[in-house]
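Working notes, structure below.
Shown here: the complex without one of its protein chains, the others still in place.
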Amino acid sequence: MQDLLYFFQQLINGLTIGSTYALIAIGYTMVYGIIGMINFAHGEVYMIGAYTALIAITGLATLGIAWLPLVLIVALICAVIVSSSMGWAVERVAYRPVRGRHRLIPLISAIGMSIFLQNYVHLAQGSRNIGFPALIEGGFQFGSEDTFPMSISYIQITIFITTLICMTALSLFISRSRIGRACRAVSQDLGMANLLGIDTNRIISATFVIGAALAAVAGLLLGMYYGSVDPLFGFIAGLKAFTAAVLGGIGSIPGAMLGGLILGVAESMTSGYLSGEYKDVVSFSLLILILLFKPTGLLGKPEVEKI
Amino acid sequence: MAANNFRHALFCAIITLIISYPIIGFNLEAQGISVTLTGADTSTVVLVLLAAVVVFLFQLFRDQIMGGLKSIPSPMPKTQKEPMAENKRAKIESWVLTGIVVLALFWPFFVSRGAVDLATLVLIYVMLALGLNVVVGLAGLLDLGYVAFYAVGAYTFALLSQYAGISFWMALPIGACLAALFGLVLGFPVLRLRGDYLAIVTLGFGEIIRILLNNWTAVTGGPNGIGGIPDPTLFGMEFGRRVREEGNTSFHETFGIAYSGEHKVIFLYLIALVLAVITALIIRRFMRMPVGRAWEALREDEIAARSLGLSRTAVKLSAFTIGAFFAGFAGTVFASKQGFISPESFVFLESAIILAIVVLGGMGSQLGVVLAAVAVTILPELAREFSDYRMLVFGAAMVLMMVWRPQGLMPMRRIHIELRRQE
Partner (left out) sequence: MKTSVKKLATAVGASVALMAAGQAAAEIKVGIAGPMTGPVAQYGDMQFSGARMAIEQINAAGGVMGEDLVAVEVDDVCDPKQAVTVANRLVNEGVRYVVGHLCSSSTQPASDIYEDEGILMITPASTSPEITERGYELVFRTIGLDSMQGPVAGNYIASQGPERVAIVHDKQQYGEGIATAVRDTLQDAGIEIAMFEGITAGDKDFSSLVTKIKQADVDYVYYGGYHPELGLILRQARQSDVDAKFMGPEGVGNKDINTIAGEAAEGLLVTLPPSFDQKEENQELIAAFDAKGEDPSGPFVLTSYTAVQLIAEGIEAADSKDPFDVAQALRTGSFETPIGTVQYDKAGDMKSFEFVVYEWHSDGSKTPVN
């Protein structure tokens, strides 16, 4: 019984972290699906979202506003606005001028952008870890105190629900809305979409903005869940999220969700039953194995070699 | 059109404000036990506003400015209009390289120790970049985990010297071969992946190797690293103040001169120089051999190359292995120079820097790589006063370089035959 509860506890831990990976992974998967490049700076956009949310929360606290829903909504809005603008600007400055060149070039530009943004925040906000207030505390308990009390905190539930809402909204948006249809058209064939009168530049910008907005949501949620932010934490989170995107099949939105959850659970099970030191080894090995045996990921479409 | 331009410019200026003001204009500070928010000082705010105004004006008059820039005559119009004859250019390049090497041979005897030490570091980066150049520049395989092979070389020497007492000269080929073996073994399964997938898998491998080195405390010393790595010897002469190993003599005693730490530094520098030259020569040779041509063919058009009968796996593997071999070379020298290595020296950023050197150098050109290695290692040292801004500028430079001059400092020109226009 105790072992079972322990297992479920680790499963919940894994699903929580996995769903935020999924939120970040959307940014990678949409961008890759449309212009076929890895947006290395996406992890930094997420980090900036977390910082903005923290700045907004601290600012409201200084003003003496403490009504929780208001604080959360203001923080969310600020984070989304700043991150989306950042996503837009990054695309405009670093990726649009190099689009269509040799595929190494946008990638290197992206790595440069990632280093730049890390240091931008580092210079502006310092390198210290800054505590993030735990706005949502408490949770449910299962099991008695003398065996193993399993707990689900409210923040974990908030993370699940928010992720689900975001994913559903995004899927609807992509399948129903005009821009969503245009997105799909552009990802099918950029040149053709252009000929058909779709403003592809605008669609690509929109992709970056949507991805960045979701990353900002993840930034706020994870900031509250973990408890601190620092300028370097975006990079590794971005790497994990990218792994999740590839795992699920890059370019596929349900794939990003699935990949994120699998990766999160794999990590927490590794920490739970083996050792936390090998968490990253397991996630990267998982990535390599998937790519070797199913190079297009779990839900990806096979790539056709165009001659 | 003008109204459109104005709207766009205004939009860009607002975006600039949004992305800079919240982050720069407010400082989160830990005061005692609580986090407080303070507004930045006026000058910072003014700077942010100024930046927005500059963006606004630039976007508003974008067409005029760009037009103006284009009308300025390019500083090197000649080379662009009529490229030098290929063989002449190659000749000049090899003369310049030889000149640099000769200069580099005598240079350390006239400058300070710190400069020589820094130059050794530059040479290690030159070796690394030349090796990665084979993989990325010539074969077109994006390897983001190159630092793993560098680590293999360094750790091979460190472990062999610690457990088996093997000297630098023995460890050099062993380290390089072991790194090459790693390249072969790792490369075999992953090379059928294409482009970005390959990049991310190699990145994963790089991280896995670093984490394993960090966790396998019993053998690698884990985070403590391995210390006491011996310096290279010259025919059994050691350069330390005291002789470490039985049977060796010390350099300064043999020649009856006073001990000076500079001997060691210069000796190490010369070894690095010789190895870098050897690396450059071997790779040069490879480039002219069929396998070198095959790398480039595969990079240019994989399908065409395969239909000409090239074995994709064999060609890619050879590039990967040879690249890894030279990383092992560089790793051994690095371990010897540092005397102490730990997994901290083999992080992803290191891979990114080596990649930046290759790209900056023009992906494929050897002279370019050498210049880029010098630039990337020395400029940050010169700009130490601005050390806070060092990485910021590095990142921005990478982006700008890709936008404005993606072909690098010295783009490589391949030997090709041009059809002459009839006159």
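Letters A and B mark the chains in the order given here, with residues in each chain numbered from 1 onward.
Basically, contacts are C-beta pairs under 8 Å (C-beta built on N, C-alpha and C of every residue); 3 or more make two chains touch, one makes a residue touch a chain.
Keep in mind that this is a model prediction, so the values were computed, not measured.
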Completion exercise
Answer key for B:Thr16, B:Gln59 or B:Ser342 versus the chain not shown reads B:Ser342
Problem - Of A:Leu222, A:Ala244, A:Met257 or A:Ile290, the one touching the omitted chain in the full complex - result: A:Leu222
Handout entry: Residue of B:His8, B:Arg113 or B:Arg306 touching the missing chain in the full complex
Key = B:Arg113
Completion exercise
Missing-chain contacts on chain B, rising order, are 30, 32-35, 92, 96, 99-100, 111-115, 117-118, 121, 214-215, 217, 222-225, 227-228, 240-241, 261, 264-265, 337-342, 344-345, 371, 374-375, 378, 381-382, 384, 387-388, 409
Completion exercise
Those residues of chain A that touch the unshown chain are 2, 6, 9-10, 13-14, 16-17, 127-131, 133-134, 137, 139, 141, 148-149, 151, 153, 155, 222, 226-228, 230, 232-233, 236-237, 267-268, 271-272, 275-277, 279-280
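Note that only the chains that are shown with their structure count from here on.
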Fill in the blank from the handout: chain B partner, complex, touching residues on chain A are 32, 36-38, 48, 51-52, 54-56, 58-59, 62, 78, 81-82, 85-86, 88-89, 93-94, 97-98, 101-109, 111-126, 128, 130-131, 133, 239, 242-243, 246, 277-278, 280-281, 284-285, 287-288, 291-292, 295, 303, 305, 307
Fill in the blank from the handout: Seen from chain B, its contact residues with chain A in the complex are 15-16, 18-19, 22-24, 26-30, 35-37, 136, 140, 142, 189-190, 192-197, 199-201, 203-205, 207-208, 211-212, 214-215, 303, 349, 352, 355-356, 359, 363, 388-389, 391-392, 394-399, 401-403, 406
